[in-house]
Structure formats: C-alpha cells, structure tokens
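With one protein chain withheld, the remaining protein chains of the complex are depicted in position.
Labels for the chains are A, B and C, by order of writing; each one numbers its residues from 1.
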Amino acid sequence: MAARVQEAPFDFSAEVVAFQADVQNAGAVVTFTGVVRDDSGCLDHMFIEHYPAMTEAALQKFALQAMEKFGLEDALVIHRYGVLTPGEAIMMVATAARHRKDAFAGADYLMDYLKSRAPFWKKEVSKDHTEWVASKVQDEDALAAWSDAPKS
Amino acid sequence: MAARVQEAPFDFSAEVVAFQADVQNAGAVVTFTGVVRDDSGCLDHMFIEHYPAMTEAALQKFALQAMEKFGLEDALVIHRYGVLTPGEAIMMVATAARHRKDAFAGADYLMDYLKSRAPFWKKEVSKDHTEWVASKVQDEDALAAWSDAPKS
Amino acid sequence: MKLDILYFAWVRERVGKSQEAVDTNAKTAGDLVDELILRDAGYAAAFSDLSAICVAIDQELGDFTTLLKDCREVAFFPPMTGG
Partner (left out) sequence: MKLDILYFAWVRERVGKSQEAVDTNAKTAGDLVDELILRDAGYAAAFSDLSAICVAIDQELGDFTTLLKDCREVAFFPPMTGG
C-alpha cells in the first residue's frame, strides 16, 4: 500500500506498471484518474490547497480501510496540490483484487472518502473570477451509502 | 470509441495515454485490467477461444451501450484470445466521463456484459488437468441488476 | 435450407468438429438439435443438457425456439466467460 501527496505531476503509466508488477495474484486491477476539467471554457488554472500535517496520514488511513473492507491485494493513492492547468491529472487511485467486483468497489469507496474526507480544497481561477469549489451534497450521500461511513 | 479483439499482448500504458489524449473534457477516467490468475499454483496457461465473426461486433455494441447509458465521453475495449500465461493481461476497458460516478458505472457495466455476453470461452490448462471455466451465477446476477439487461 | 453450424468450447470438443455445413428442414434451433442428436453419441453428449448451452443465429444471441428462417449460420456454445 502506498499513499503520496506531491506537488509535481506523476507518471500514470509508470505508476500503474509498477503497481501491477508488485501484485502477485490479482485477477483485477482498477484505476481512477481525476483530471482538471474546464467546463466554462475560461478556466486559467486550479489551485489545490491541503493540510500537510494531516493529508498523507488521511490518505493512508482510507487506503488501508479500503484494503480491509474489500480484501484488496494492494491499493495506491497519489494526490497533487498546487497549481494545475486544464487537462492535468489531479490524482489517481489504483486497486488490485482477486475478483473484479472488489477492485471496482475498493476504488469507488476510496474515491468517495478522498472527495469528502481528505483535507484538500480546490479553487478555480479564471481570468476575471476566482472561486472555491463547493462540496456537493451528492458526495456526502455517496459516502453515507457505505455502511461504515461516519455521519457528517 | 474503439473495440478490438487480438491475439497479441497490448501495451496498457500506451493505450491509456492515447485514450486520455483523445478525450477533450473528461474529469474522470477509469480503467479495468483483467489478468490471468493462478489460484491452484499449478496453472500452465489459459486458452481463450472466441467466435471471430461475432466478437468484435459484440464488443462494439456493448461499448456503445455503455456510452449512451452513462453519457460517457469515450470508451475503449481490448480483449485477447489464444494462449495466455499467469500474470498476463487478458483484456482492458477504459471509460472517460465528465463525472466520476459515470466513469465507474460505465466500466462496471461494460465488464458485466463482457463477462457473460461476449463470445469468449476460457480453458485452464495445468500439467495434469484441463478444464473449461464455468460461468458464474454471480455474473448473471450482476448483469441482471442493470435495468436494461436482457433476461438470460 | 443450407446453413453452417459452428461449435465452440466443450460443445465443439464433444461434437468433435468446429464447423459443418448441413441441409435441414428444421424450423427452430431446437429442431436442429433434435436432428443432430439422432446422428451419433457425440452430438447426444454435447446436447444432453440444453440449459447449459447457448445459441446464436447469424451472430445474434437467440434461444432454442428462435426461428431459423433465412438464416445462414447457427452457433452452439456453453455460457460465455469473457472478461
């Protein structure tokens, strides 16, 4: 299991190849990549702030939770902070399991925790407008749907 | 959208990089890779047979279904046949969507169709034993859980 | 009516061939199976449990009641195990 917080870009291909090479007997590997989207067509960049003393521990905790809950063979989380431009990868998750459904559920679960419980905040910076991204009710609902989820 | 059937290995990294480069405004990319697993510890290889006249059309149909059902920006399916050894990738799926839940659901849906409705048959060949892999009740149940699934 | 029959996986192994051309008056895939079973023990073994066998007619999934009218190719195989 590995959880990393970093400002620099990560090499998705290299990360997945290394992740798969380490796993001994997984029949299923799922990855998720989150990318900066420019819906308005005028986003200059996204700024991601985080809570350094807390972040990596939180990511590790969620990855371990996912591994235990779904019997994963392995899990990987990488999350960036700082300035990111449209099209850049913000973060990635990879899960390996003997069976497909566990790999999918583990990645989905991990993402629900990262969305609402990992100490990151996103700010969208356009030429004439700056706005902190608001959390979504759906994200809390998705988290609450897992039986082990804490109440918000 | 692309759906390919091939005997040769595929380069997962190169495929995902090309897939992501082609997508314009997807905030979420999910991939699934199916790998030959050796549970008994004595599997020599897996042999995958398919129905050439039917296979690629079936994969394309399922990929288009997934794109429409979940509003995906793009979808990719690659499935191999022939002789594969433990640790080798059998197939991969990639989905791109504006939002995370659609990318996950699209990949999961596509996998459920590939498992039970794409004309592939797997045979496990060990030193002293050869056996066609049986379909699983859970796979039919997973497929039936999608509202548009045909009855088996 | 002339058509090609294809067999896959253990159905192919039991029948002993992957493909054959037949001239038949069968109205449905089920009728066609009834004809085949009369031929020899390999077919009888392959088709002993129809609940374990799937049918495709002209590369589209069907079942044993599907009409063969104007079809060119019928395939019999066990439940698929892709992915």
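Heads up, the rule we're going with is that contacts are C-beta pairs under 8 Å (C-beta built on N, C-alpha and C of every residue); 3 or more make two chains touch, one makes a residue touch a chain.
Since we're looking at a predicted model, the values are computed, not measured.
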| item | value |
| --- | --- |
| Chains still shown that are in contact with the chain withheld from the display | A |
| Which residue of A:Leu72, A:Met91 or A:Ala105 touches the chain not shown here | A:Met91 |
| Chain not shown, touching residues in subunit A | 34, 49, 51, 53-54, 57, 79, 90-91, 111, 114-123, 132-135, 150 |
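One rule holds for everything that comes next: only the chains that are shown with their structure count from here on.
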| item | value |
| --- | --- |
| Lowest number of touching-chain links that must be crossed from subunit A to subunit C | 2 |
| Chain of greatest Cα-centre distance to subunit A | C |
| Cα-centroid distance, subunit A relative to subunit C, in whole angstrom | 48 |
| Residues of subunit B touching at least two other chains | 34, 111, 115 |
| Two or more partner chains touched - positions in subunit C | 83 |
